[in-house]
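Take a look at chain A:
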Amino acid sequence: MSIYAIIFYLLGAVIVAATALAITRRNLMHAIVYLVLSFIGTALLFFLLGAPFLAVLEVVIYAGAIMVLFLFIVMMLEIKPEERTLGPWLRQWAPALALSGICLMIMVGFLFLNAGGPGPLLLVTASPLAFGRFLFQKYWLGVEIASFLLFVALVGALYLGRDNSTTGG
Partner candidate 1 sequence: MHQRRNWLQISGRAVAGLTDAFAIVFRHLFRRPVTEEYPEFKRVLPARTRARIILTRDPDGEERCVSCYLCAAACPVSCISMAGEERADGRRWASWFRINFARCIYCGLCEEACPTLAIQLTPNFEFCERDLLTMVAEKQDLLVDHGGKNNDYNFYRRAGVDMVGGKGTHIGEAKTLNIKSNLP
Partner candidate 2 sequence: MATIVPYSHMLILAAILFLLGAGCAVARRNLIMILIGVEVMLSASGLAFIGAAMHWQQLDGQAFVIFIMAVAASEVAVGLALIVYSQRRTGSLNADDYDLMKG
């Protein structure tokens, strides 16, 4: 097992643990903190998997922007932690857990049935320059559409968030 493999499994364990903790917290603030940890771990994994540009983008966008937005909303709306009740908890989590477990088992089964196919990953790194050149040569239309999507989302969020109490703003 190479040092890269050790790093991979460590990061994987950290990410899964942080995400599992995040989705089970009753206090939203704690969930967000655990999720930030999970996203930073994911970013490090991206770095390991040869995508430094995307790794930094993951931190900037997911941990730095999206999660701060969540934090901001939670602080603004002043949300109380949920009540701890066992009945609804079981009723809600049992189907989710069952379905997730079945999906995971099928997934693992497929991967091991096809064990010869996907070989080990080779360590290569895409430099930001090469990645940018590739993106704008092959997927320039996609980039434009993505930017348009962001613009539409901006307008939509502004429309939804406008203050109704004042007229003629």
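Keep in mind how these were chosen: all candidates are chains of the complex that A comes from, given by their letters.
The criterion applied here is as follows: a residue touches a chain if its C-beta (ideal position, glycine included) is under 8 Å from a C-beta of that chain, and two chains touch if they have at least 3 such contacts; residues count from 1.
Note that the structure is predicted; figures quoted are calculated from it, not measured.
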item: Interface partner of chain A in the complex, by touch - 1 or 2; value: 2
item: In the complex, chain A residues that touch candidate 2; value: 2, 4-5, 8-9, 12, 15-16, 19-20, 22-23, 28, 31-32, 35, 38-39, 42, 45-46, 48-51, 53-54, 57-58, 61-62, 65-66, 69-70, 73-74, 76-77, 79, 82, 88, 92-93, 95-97, 99-100, 103-104, 107-108, 111-112, 114-115, 118-124, 126, 130-131, 134-135, 138-139, 142-143, 146-147, 149-150, 152-154, 156-158, 160-161
